[in-house]
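Structure record follows, encoded as structure tokens.
Only one protein chain is missing from this complex, and each of the others stays in its spot.
Let's turn to chain A:
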Amino acid sequence: MTGVKDDVPGGRELLRVEGVTKSFPGVRALDGVDLSLRSGEVHVLLGENGAGKSTLIKMLSGAHRPDQGRILAAGGADGSADGLHEVHIRSAQDAERIGIATIYQEFNLVPGLTVAENIFLGRQPRTALGLVDRKTMRARAAELLRRVRLDVSPSTPVAELGIARLQMVEIAKALSLDARVLIMDEPTAVLTSEEVETLFGIVRELRADGVGVIFITHHLEEIGALGDRVTVLRDGRSVAEVPATTDEDELIRLMVGRDISEQYPRVRPDSPGAPLLRVHGLTRHGARGSKGAPARPVFEGVDFEVRAGEVVGLAGLVGAGRTEVARALFGVDRYDAGTVEVDGRELAPGDVRAAMRAGLGLVPEDRKGQGLVLDASLQDNLVLARLDRDTRGGLVDRRGQRREAAAVASQLKVRMSGLGQSARTLSGGNQQKIVIGKWLLTETRLLILDEPTRGIDVGAKVEIYQLINELTAAGCAVLMISSDLPEVLGMSDRVLVMAQGRIAGELPAGQATQDAVMELAVQAPKSATGSRAPAEAPKPTADGPTEAATAAGPAGPALSATPQNPMKTPGQSAMEGSDD
């Protein structure tokens, strides 16, 4: 693993970012960021959510332009010229010309087209007649696919590929551009550990070929395994550049830059109240795969409860099924089995209104796509969930709504020019306050927050945490889904960890550490190929082999499994596992 890595990273400098600044309305996203990338190095960009990583890479790929500062790139695409010169990256085409390729978390692939067509989209080789030269295209695609060790035909429609393979197609596409700089935004977030290893292998090969890789990850252990240098971003500033061998505690300290207890002002009543929400055996089968293979359930056998006055964190990797569970219990999506009870009364499935009447509220993860009507006024957004309650004799009481909206906007200290302002023009933090405010205007007793502080500046984050405190002090409960581990650990009274659609374990606040949570988050069946169990397979056998494998690893001292946890004792079921 370490054989490929040099202590002195890479060769000549490919790319340099100098003092780059970028502001958005209400937020200074980048504030004098420096970054340098050499040929043949993997440069990890580390930082909390909202630290400015995305803004920085968007700048390098032409989606944003810096307000101040310079970006310099090495000379001609052939690599002949030596010195760096300033470049202005105004579009994706500019980035491409300079040799920068970016693989975002959301892939830029057209599902209906084939792998080859996607790789060469817009740049298809032509015949003398100007038609697409399919044969050449397929041959060149096949070669690229070999390089990324992807065993699919170039004529496979992209829609048939799973997420790991999609990522490989993206990498092949980047290779086809002869990119000298490859930017990867959390490429491992959605991969299983085996897939991660494959990805690392490819990245190492690219590095050996002299490509400079900017690698964003939240998984600290990946830094040592793959990286050469690390640039740490915090609150829009580049606070340090350190070798990848730096120990994890130091990296976390650099990243967070302050005591977590300050950042997360957790105030809780001594003992939680009566159970508000009880979820039992909640299961939703997965959609069948394209070849009729039974898919992994979206979530399965999910049991937990939330008590009044409590903050329960729901941690886990992206794709573990957290959002899906939240949507199901709020009645947005249906589920196949299990029950959701509020105050001991069962909620009708698939009925948002019923969930709202029972006192539930959902702040969805996609603030702009699901939380807000962006072009509507703040007032209209705030009163959206109580429209029926404000309707009397067929008419909506607009004056009353205005009063309510004004009250909650001032309570939440929304920075706005007036209630008539459109939601689109607010900063992320203030937008989120509007989404939360919507639920304060209904009688919400259990607020589900899905990634409540994603892309929000630190100041607004703390305000949202304080709001959570106020809610729990008033006897409300909060179920908080977050991929921001420090946030989950800092705010939760209990942490539930989901992995592969199940609750993998539960940790009380005192025992919840990053390590303990991650350990639970990465367990459960890792490879889809390994467990071909039908969707309704008995839990223990389907999980047997891999769990035994991980559980045999170093067990976190604080690890305590819930009674529902299908985990087995180490070594017990290695042979039981059905592998048919």
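Just so it is clear, a contact is a pair of C-beta atoms (placed from the backbone, for glycine too) under 8 Å apart; a residue touches a chain by one contact, two chains touch by 3 or more; residues count from 1.
By definition in this document, contacts and distances are computed from a predicted model.
Peer 1: Determine which name in "ABC transporter permease", "Quinol:cytochrome c oxidoreductase pentaheme cytochrome subunit", "histidine kinase" or "RNA polymerase subunit sigma-70" the UniProt entry assigns to the undisplayed chain of the complex.
Peer 2: The record for the missing subunit names the protein "ABC transporter permease".
Peer 1: From the list A:Ala92, A:Ala189 or A:Val332, pick the residue that touches the absent chain.
Peer 2: A:Val332
Peer 1: So one chain is hidden, and I want to know which residue out of A:Leu347, A:Ala385 or A:Leu449 touches that hidden chain in the complete assembly.
Peer 2: A:Ala385
Peer 1: Specify the residue from the set A:Thr198, A:Thr245 or A:Gln370 that touches the hidden chain.
Peer 2: Considering all chains, including the one not shown, the answer is A:Gln370.
Peer 1: May I ask you to list the residues on chain A that touch the chain which is not drawn?
Peer 2: Interface residues of chain A facing the absent chain: 330, 332, 352-353, 356, 362, 364, 369-376, 380, 384-385, 387-388, 391, 394-396, 398, 438.
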